[in-house]
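This structure is in structure tokens; I'll ask about it shortly.
Heads up, this is only part of the complex; the chains shown haven't been moved.
When the chains are written out, they are named A and B in that same order, and each has its own residue count from 1.
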């Protein structure tokens, strides 16, 4: 039995509140268990210098934690004057993942800024950020279609993320909370589309290793979890979710 | 008539949600009109080096805005690698204000960390931060009394803050929203106790000036607003509010 009573293949309760904040083009508060992340998507009508003149768009992400998102207060990165390696890894990961399901040519010379601010942390903040950021980004792009700035939603598939890991007693488990994450032998973040296509896979045996058989068992768990997360996205996105389904069928 | 229909001496709607986040000892989401700030108070069992060995406590504050708290996305200070002058001013102001109503000797060698994170901004973020931070701090200190770590609440009076200003057409107004703040000739932040004692007064005529008569009219408005804000604090703080009232009576 897991420390919060879940089954090995059970996600924590998931909720996504849209329009959480009024200024951003897309704003989602995602809750996964006790992890809460504000995901905001902003659209800027230009691209960074290295992308100019190619007619393509860009997606970039920033990630941060409030000091008391954690049990012990952590020092602000703005006070330290630099961003930690962990933050940089997560920021790069979120941006890269979202770019995999957006047709940057159809986006045109625009930048989507994703801001993921963790207000409460209990494990899985980076995967919750990706799942919530996809939703916020879709809403922001949907508004551009509504305003006829874009003729169609340039999103090729749904995208969600979760963590899986190996516990020395329980074996493979889905969606680790902070305590589980701290004691897991293997920790893996999986980012997938609705068609079970992998977008990113990061598996780490911190002071441990894992076999290819275990890898496949972990991916089975992840697939389940990601399907559930995408169902949540669909219910929140409404018509825009249907639009993505149509995009998938067209391409199909 | 003001741009949001208020009277000149009318505060925007105020709300304080306590226990907004679970980890901090005190956590308040304060809403003043469309301004929303998460105010967290953390207690640390030691003081900074310059305070050690004096048997006294310390209060320090940090302030930040999410990038899309504002209409236009602002760059994170952690990305820029340094804190702006504006942020520093506000942080110092919050800490100084709270220290004026806490008996640091009774606090003992502890640091109260205040984190004010603006998630949505519409003017008055620094004054909302102070009003919310006072509430979060009281809750955090109240828990120390509950646990018998402190024998009494080391708070000498209520403390709240609001802005007042001079509009070229409307004259003196209370609690400026962002549009009003942008066009005001004079902008003043007032921090006061329940006994009408001033804790801090910052009046600025950006490219303008003001007379002493106008100053007194502005302070009359501010007094009204601060009394209303302190009523909100009392209703939210419950027993701890009564405890402060008793402290006031004892001191009498």
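One rule holds in what follows: a contact is a pair of C-beta atoms (placed from the backbone, for glycine too) under 8 Å apart; a residue touches a chain by one contact, two chains touch by 3 or more.
Bear in mind the structure is a predicted one, so any value in this text is a computation, not a measurement.
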Number of copies constituting the complete assembly, 2 shown:
6
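Note that only the chains that are shown with their structure count from here on.
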Distance between the CA centroids of subunit A and subunit B (whole Å) is 35
Quick check: in the complex, which residue numbers of subunit B touch subunit A?
21-24, 27, 34, 36, 38, 40, 42, 44, 62, 64, 66-71, 73, 76-83, 87, 113, 115, 117, 119-120
